[in-house]
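Beneath this line is the structure, given in structure tokens, with notes to follow.
All protein chains of the complex are present and in place, except for one that has been dropped.
Chain naming follows the written order as A and B, and within any one chain the residues start at number 1.
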Amino acid sequence: MDSPILQAKNLTKIYGQNVIFQDISLDVNRGETIVVIGPSGTGKSTLLRCINLLTPINSGQIFLNGKEITAPEASEDKVRQQVGMVFQNFLLFNHLTALDNVMIGLSKVKKLPKAQAREKALYELNRVGLSDRADHYPGQLSGGQQQRVGIARALAMDPSVMLFDEPTSALDPELIGEVLGVMEILAREHMTMLVVTHEMGFAREVANRIVFMEKGSIVEQGSPNDLFYHPQHERTREFLWKITELYGKKDEEE
Amino acid sequence: MKRLYFWFALIAVFGLVLAACGGAGGNTHLDKVKQAGLIKVGTSADYPPFEYVDENGNKAGFDIELMEEIAKQLGVKVEWVDMPFDSLIAGVQEGKLDASISAFNYTEERDQVVDFSIAYYDGEDAFAVSEGFSGTLAQPEDVVAYKVGVQNGTTQDGWLTELVEQGLLPEANLSRYDRADQAALDLKNGRIEVMLADAIPMKALVQQLGGLKIAYEGVVSSGPINVVLPNGDTELTQAVNDIIKKLQAEGFVDALAIKHFGQ
Partner (left out) sequence: MLANFFLYIVQGISITIGVTLVALPAGLLLGLGFALINTYGGPWLKRLSAAYSLLMRGVPPIVLLFILYFILSGNVVNLTPFWAGSIALGIISSAYQMEILRGALLSIGGGQMTAARAVGMTRLQSIQHIILPQALRIAIPPWSNEASIVLKDSSLVYALGVPEVLRRAQQLSATTQQPMLAFGAAALIYFVLVFLVNRGLDALAEKTKLPTQTA
């Protein structure tokens, strides 16, 4: 196994008086799908935003493809071309069609010629199952469709890593499935993914590794099997119990 | 002696350079006007019969025709700049206008910032009242008993303001207007009781509006009217004065007065 595609070393983030997380380290291997779970407000989303440099860290280092992206001479914009992000609130560009949303990174950032950008964008839209909605505007799409366009938009840049920040939390229940379905396909295609979510079913079925975060630190991490059936820490056990209660004891019906 | 020659030479060279830069001819304001073939004259064309706009949208009036003749004699054309009356002095002062003609009276205050030509006409003031007016205006100072209106920035305004400053006329009884016709309308509808203005335009307004009459006519604040010229501009002022004298001698001015004032 070659070195991890993404390495976070001793990351600390402080907002004013609050320590969001302290001294966190995490390795992500190529092709892995890592799901981060934990109570709300424990810094999971902040961690993701620090990884693609949207939020600056107070101390620590992050390496992508072996290069340190937190180095002062690193170009943030260039780094973000290699890290795709999917947001809880989709954040599609409202004045652009689905196709243009996916295309704009290719033409303005990667400076591809229009025809080439278009072709690639259509390919990605097709990949998420929305090629027939290419000229629809976000206002004309359902939540699930918007999120899938968001995924296509991130994929179009051919990133090394895809970050998912609670991608289904803002969706109506019946729309969650279509988004998780796309994510599952990506995982099977060995896309490197770091996913923050409450969807335990997805975590169990699709994740290679689950990371449990609480109060700003990583309590435990391991394969879904290990974490769900043999949690090492009491807090892990407690959290999983609460969550499966909420989700209706799914893993007891195995 | 050598010193003198030196300075003389320096000034001569300087003058030559200036002349070269400024084109042919000299460099006084008058010269510039003649070179341009144009004289920018400010007026407030809302004061018949001195200056106003006729039914074809053209400027007309005593001052208008007189100034056009003066310009003709200077060998230039007039570029009329119409502005509110109380902006005209500032316009000449700031150099935006070459001259201004708008039934101006001489005042010391104005003289501090602009120059005046010799008088081209002599006029009196008049008080106008509504026909049903029952008060007394035997002499100008009687006006302090009434509500009076006047055009802003005129010598009549100055005269009335003095009465206010002396405590003779209550401040609240003096109304100032941007234009003479505004004051006349207020006189007609009773908002003011008396109006003071130059006699000739006052009579014209009285005649046009109806329901008004002249209560008193005589020299109150005004008297001769002059062309306003830039401060210290002796060449232009001299030239204008010469032409005015000439036109008066020829009877041109009188004829113009009969045409516009009927007298």
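Going forward, a contact is a pair of C-beta atoms (placed from the backbone, for glycine too) under 8 Å apart; a residue touches a chain by one contact, two chains touch by 3 or more.
No experiment lies behind these values; they were computed from the predicted model shown.
The missing chain, though absent from the display, is touched by one residue of B:38, B:53 or B:113; that residue is B:53. Contact with the chain not shown here comes from a single listed residue; of B:35, B:73, B:87 or B:231, that residue is B:87.
Shown as candidates are A:54, A:74 or A:122; the residue that touches the absent chain is A:54.
Residues touching the missing chain, restricted to subunit B, are 42, 45-48, 52-57, 81-84, 87, 91, 94, 96, 178-182, 184-185, 205, 208-209 (touch as defined at the top).
Subunit A residues in contact with the hidden partner, per the touch definition given at the top, are 52, 54, 76-78, 80-81, 83-85, 87, 89, 91-95, 104-105, 108-110, 136-137, 139-141, 153-154, 157.
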